[in-house]
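The complex appears here without one of its protein chains, the remainder shown in place.
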């Protein structure tokens, strides 16, 4: 990770009571010829929300990848259950809401919503795991579980 | 849709007994820094499988979009349930297997697997709907349902 | 475009003297197996910069697309010349700098840089055009050219 100063407050969204919120603007790249946002783009938005939730908890992919906990660790998605309820469009401003409902052992469960104002567009339940450089499952390091647990119980 | 001749046999995969199979090679664009295929890339692969299944049944997004059935129609994904079982890597050759288990009324249910040789990497259940140009749900035109039904019962 | 309130200040970056600056965080989706950002991801970042420059000038893709100037208009890229000077990594915070050097007739020329702190990673010269719903080139509406010209001459 570079040591870039971050003069851009809010770039990683914000932690509120029990959840993380990340704003996302819809660009050309996110839409398809049916003139709405391409369904898989929401998975990219939700992954940004999960990564920034981790960032604000002091858990950085770059550091895990560099082996800061003793060996190379990366998060991988194991299961997703997604409802696509409403569509969104170019220039829309969306919010990704992320709650951590379980963080122990080898798995982390997050519940996510993509909203536009008060409308719920997408709901998803995401189960992630941590693997090492050889693809072997690893327990979430205790220190990280504690940090996520704090978010969980905020 | 252009009138391009297609000298590339097999470009849309093939219909076998009860299922459609599409080969997919893993390129740079599909991977991420963890050195495996990015989870949302599989949704792109599976959408290609669904589109080519439709293509081989004579159902073309370009024609539906142009209103060949009377009004503009596009397919949208309503629900996905996905298990990410194993990972894949740059240069891997994968196969997307797609079965149609329901095609009636406003919804179509497809079951998909992404395989590498005999290994199952991903399984997914996908519910799609058809909407018109105003975003209103529409019944799958009977003629198209019949074509999909034929695949279903092959 | 939705009427969503925007409580997220700075989401579209900021206009400074003669240029627009947009911060971009590098996520999983932007990287590839070589552990650096995938080359085409920078084109997505730069398109976000161009769109947000237009947004802050009061030019919205959603409104142009809806025909607010009399007919449907969309921006398309006609030419790009890009130097990829340095690489970037997961979690990096980048800035897209965009200057408008020409905005008249049917074409707009923008010069863009992607930076990480004081390092220039990417430089690009981008020529865009405006087309209507039938794909025909159109002059940039005078009112919009004036707005871009103001940025150009700030």
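By letter and in written order, the chains are A, B and C; residue numbering begins at 1 in each of them.
In this section, a residue touches a chain if its C-beta (ideal position, glycine included) is under 8 Å from a C-beta of that chain, and two chains touch if they have at least 3 such contacts.
It should be emphasised that the depicted structure is a prediction, and the values quoted were computed from it without experimental measurement.
Asker: Which of C:22, C:43 or C:59 touches the chain that is not shown?
Answerer: With C:22, C:43 or C:59 as choices, the missing chain is touched by C:43.
Asker: Could you tell which one of B:23, B:105 or B:135 touches the chain left off the display?
Answerer: B:23
Asker: For chain B, which positions touch the chain that isn't shown here?
Answerer: 1-6, 8-12, 23, 25, 27-29, 44, 47-48, 51-52, 55, 60-62, 65, 88-93, 116-117
Asker: Need a quick check: the contact residues on chain C for the chain that isn't drawn.
Answerer: Residues 33-34, 36, 39-40, 43-44, 47, 61, 65, 74, 76-84, 87, 135 of chain C touch the chain that is not shown.
Asker: Where does chain A touch the missing chain, residue by residue?
Answerer: Given the touch definition above, chain A has residues 28-29, 31-36, 38, 40, 89-90 touching the missing chain.
Basically, only the chains that are shown with their structure count from here on.
Asker: Return the chain whose centre of C-alpha atoms lies at maximal distance from the corresponding centre of chain C.
Answerer: It is B whose centre lies farthest from that of chain C.
Asker: Which two chains does the highest number of contacting C-beta pairs join?
Answerer: Counting C-beta pairs in contact per chain pair, the top pair is A-C.
Asker: How much rotation, in degrees rounded to the nearest 5, is required to superimpose chain B onto chain C on the basis of Cα coordinates?
Answerer: That rotation is 180 degrees, given to the nearest 5.
Asker: Taking each chain's centre as the mean of its CA atoms, how far is chain A from chain C in angstrom?
Answerer: That pair's centroid distance is 25 Å.
Asker: Just how far, in Å, is the C-alpha centre of chain C from the one of chain B?
Answerer: 32
Asker: Could you grab the centroid distance between chain A and chain B? Build each centroid from C-alpha atoms only and quote it in angstrom.
Answerer: Computed value for the inter-centroid distance: 26 Å.
Asker: Got the chain B residues that touch at least 2 other chains?
Answerer: Only 33-34, 36, 40 qualify.
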